[in-house]
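Input: a single structure, listed below in structure tokens.
Note that one protein chain of the assembly has been removed; the remaining protein chains are unaltered in position.
Lettered A and B in written order, each chain numbered from 1.
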Amino acid sequence: MPEGYDALVVGGGIAGMEASLTLGDAGFDVLLVEKEPSIGGHMIQLSKVFPTTDCAGCITTPKMAATGKHPKIKLLTYSEVEGIEKTGKKFRVRILKKPRYVDENACIGCGRCEQACPVLIPKEWEYGLIGRKAAYIPFEMATPKKALIDLDNCIMCGRCERACPKEAINFLQEPEEIEVEVKAVIIATGYNLFSPEKKKEYGYTGNLTVIHTSANPNIIHGMQMERLLAPSRPYHALVRPGDGKVPERVAWVLCTGSRDKSVGNPLCSRVCCMYSIKQALLYSSAVPFGEAAIYYMDIRAFGKGFEEFYNMVRELGVEFIKGKVAKIESRNGNPVIIAENTETGEIMEEEYDMVVLAIGLLSNPEAVKALGVELDQYGFVAQPQENSNPAVTDKEGIFVAGTATCPKDIPDTVAEASAAAAQCIAYLEEVGS
Amino acid sequence: MTERTKIGVYVCHCGGNISDYVDVEKVVDSVKDLPNVAVARHFVFMCSEAGQQLIKDDIKNLGLDGVVVASCSPHLHEKTFRDAAKAAGLNPYLLEHVCIREHSSWVHSDNREGATRKATWIVKTAIAKISLARELQPIRLDVEREAIVIGGGIAGLRCAIDLARAGSTVHLIESSPFLGGRVPQIYKLYPSGKSGCEIVEELIDEIKRYPNIKIYTNAEILSAGGAIGDFKVTVKVNPRYVGKVSDDVIAKCPVEVPDEFNYGLTKRKAIYKREHSYPDIPVIDMDACTKCGECNPDFDQQPQTIELKGSLIVLATGFKPYEPEEGEFGYKVHDGVITLPVFERLLALSDGKLEYNGKEVRDIAFIYCVGSRNEEHEYCSRYCCVATLNASLGALEKFDGLRAYHIYRDIRAYGKYETYYEEAGKKKMLFIKYDPEEPPVVEKSGNKLIVRVKDLLTAGEELEVPVDLVVLSVGMLPEMSEVFTMLRVPFSRDGFLQEVHPKLRPVETAIGGVLLAGACQGPKDTVEATASASAAVAKADTYLVKGYAELEPFIAEIDPEKCDGCEECVGECPTSAISIKDGKAVVNEALCKGCGACGGVCPTKAINLRGYYYDQLEKMIDSVGGD
Partner (left out) sequence: MTRKILIFAADMAYRALDQAGLLHVHYSPNTVIIRIPCASMLRPDLILHAFQSGFDAVFVASSGPDCPFMGQECVGKTAKRIEKAYELLDEHGIDRNRLVVAGVCSTCVETILGTVERLEEVVGE
């Protein structure tokens, strides 16, 4: 008999954690499956969150800890749902646990393997702003705080194995097939970021080290800016990647990869206006004499307290320019924005020390493929009863929360995660045990 | 009492949120040698798993008898740390969480020395407090599966269904004679394209399936009070003055008055019902009724007063549309200036061609942000941009030859709703962006209304738009209810009800057991309102399904040795929790809410508030007073 749970939650970002905690607190057994080596999702990477400017870590870290040690929640990280099949009232779920090449039970997260490893490659979690080793702990607050080995970049020198005090390194670890039986499922698979390379005229290449005309490292994207503004930021200072200079003039380009059919995404990403406004505020307090400008089409400050936040930032002197940016060029290593100011009709050419592309949120259809629910034309999970019951999918017993259905901000995501948990509880109580 | 002498002190960097402005090492140095302190440490994130482990290890290895954590506001993480202490075997109330972020580093970022000194003071008071702390036990309260939902609109309906499905008894209270709220008035809802009536009918069909949902319509709330596990709401159910009668009987009524459901666009009888709604029993509007007796009325029906109890209360009281001032964009001055909710009804009721007041409508101007984003109402009402785009698209689809002008500030068609904006563009509707400093002016000119506006999209060109109808896209205001005051629920600055924290506790209020659903918390569309309603149920389920709640032990405690039975405290208690037995005051633990007012008047100093003992407060003062 496979292990049984009341509910499977797919995805360990803020939505998945919130749903799991609600279910667990109400007394249900939950299996939380996360494809990355740690739970936390995108939110743990953010700097501070609008409109309260709470630091993201201050909210996420304890949620991660609570999820990790909740007696009713079993955590499977670095694992993916491979298939799901409904038999009677239950779902039989196949899960693939990817090898960490580290014995999770033995590892104490001391980081000695990381120190010993001689390989250095860009750290995904910091969006390449700094490096990581091939043997590594994903990030400081990772839950579980366990190492893993990136075999693709490993040179098999064996130094980590010798450094480990717990003999936890195991290069022979195999992927593990796990089968479980659950009564209900919550999808909280989140979103993918738009790749700004696709917007060629904006000159982002992802190359953060070399300055030449076509690749300007001082054009970064919104998530990189989040990292630069986070309390745990990579360089412990707000500097631009190209040369370590403190950027004195920074511009944000809204709707990069959103509301833009030329890159295949006609939708609005809902959060970029507000995160850029917030970043401009954080930038202004980090660099008090800096100038901040935001190029926008419409400012969509629609949530509770958002308009007030926008007004406050505007009064602080952040410049708002209504205009679609046509092109970003480079001059002496500085990005130059060429845009049409929609309100004056003028063509503007402005040089900045750094440009932040406010990239949008896209669907993540790969992550839900195995679950067999209906998707909409954009690859988001479809909500057949969205006006009256947004948490249900086309499959009975499978619920959905957060950005799996559409880009959205954290308050809306948290509300939906609880809503999905409520639907799940009602369903579980009805189907009985 | 003997003092605690093995206190552990933990100062959090909060990643830099604190340590960038407060010298955390100096704080630790200033307290580590205090007589009651066994160990003092600082750490990058105390709330992280590693930070909590540090505390737990010290409790076990050093045998700590008290803990002080100095980090963010206790409203965020007091529970986190108390749970950690408990997990390590320490009574959770021997842990004091004090705030040196919101109360020091963030407000004194201009003064590192001052911020550090203040943080040290705050930590010292906490050490003083814990040195005299008593072990306390939370009050465990059995919670019956019974809840009260106030408001029968879409959020209230969603709540009632979800609570009932999870096995709870629900009392659903609606002030108007029929369930459904404002959603049925909407012609077509985005994103489903279904009519508001259709959506509400579906929900009402579901409601009817659950006998454990008790419905009270036409109900006024007379009183509401209590606490989690034990709320009481008294409702007065007003009579309908008629039983179930056929439509023919209703048709006999000779009286006709404007139908408020259609904002007066149509008339109704004095006896009326709502097809889409519940109950299927009409009601007689006694203000209009002539008592002719044609409808077999029962004028002897009396209001019924019913006392309801519930373990929790969900407020789903909704919103009301902003009512523009007379003359605001020509409202009530020029014929043909209406609000968006009226336009929705006009769309639903018109057939063949669109007419308003007998005049055919060809050109419509929609003016956005009426009653939002201004000095009086600073907030954005969130739903109106998409609702207006959607209504304009619905109009163009239903009626041939219409032309629409959107006079806006920012089109906030967020997320997938961008497609409505795009569609409006494809339908050749015109978009004109106005400056709030120079808002559009609506004038009458012959047969037409003229909207004069400077278009920011064409460098401030002055435009004159002749139209037949001006639709004001009005914002949302909170629908006020007496029950807010009765339950003492706090408001946000925007006038809506305030949640404890938008991300951590979005459906809870400062009043334990009172939850928020839908637009009473802030403007929402139906998708967001029903999601928040289910979210409130999720929170409720964590008590109702589990069957108990744990409450903080902070209630009054009386020292019978010192009490002389003077009764000062009895009159002072706001919840009548104190009585005199055998010449001594006694506290009813179920009723005491822990304000401490009794202690404030006790002449013999016999009363203390648990968790805030006066000897603790005195020592806290002394710990810093001499600095």
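By our rule, a residue touches a chain if its C-beta (ideal position, glycine included) is under 8 Å from a C-beta of that chain, and two chains touch if they have at least 3 such contacts.
None of these values were measured; they are calculated from a predicted model.
> Out of A:D6, A:D54, A:E226 or A:E307, which residue would touch the omitted chain in the full complex?
A:D54
> If the hidden chain were put back, which of B:G16, B:G114 or B:P138 would touch it?
B:G114
> Pick out which of B:H75, B:R134 or B:K427 touches the chain that's been left out of the picture.
B:H75
> For the full complex, which residue in A:Q115, A:S262 or A:S285 touches the chain that was left out?
Candidates A:Q115, A:S262 or A:S285; residue touching the omitted chain: A:S285.
> Tell me, which residues in chain B touch the chain that this view leaves out?
That gives, for chain B, the contact residues 73-75, 99, 101-104, 106-111, 114-115, 117-118, 121-122, 125, 485, 488, 490, 492-493, 498, 510-511, 554, 572, 574, 593-597, 599-602, 605, 609, 612, 614, 617-618, 620-622, 624-627.
> Name every residue on chain A in touch with the hidden partner chain.
Chain A touches the chain not shown through residues 52-54, 285.
The working rule: only the chains that are shown with their structure count from here on.
> Once bound in the complex, which stretches of chain B touch chain A?
Residues 14-17, 20, 44-45, 47-50, 52, 72, 76-77, 80, 87, 154, 158, 162, 165-167, 189, 191-192, 194, 199, 202-203, 372-373, 378-380, 382, 385, 410-419, 422, 456-460, 492-494, 496, 501-504, 506-507, 521-523, 526-528, 530-539, 541-542, 545-546 of chain B touch chain A in their complex.
> Inside the complex, what are the residues of chain A that reach chain B?
Residue positions touching the partner: 22, 25-27, 49, 51-52, 54-55, 57-59, 61-62, 64-66, 68-69, 140-141, 143, 145, 230-232, 259, 266-270, 298-308, 311, 322, 342-345, 378, 380, 383, 385-391, 406-408, 410-412, 414-423, 425-427, 429-430.
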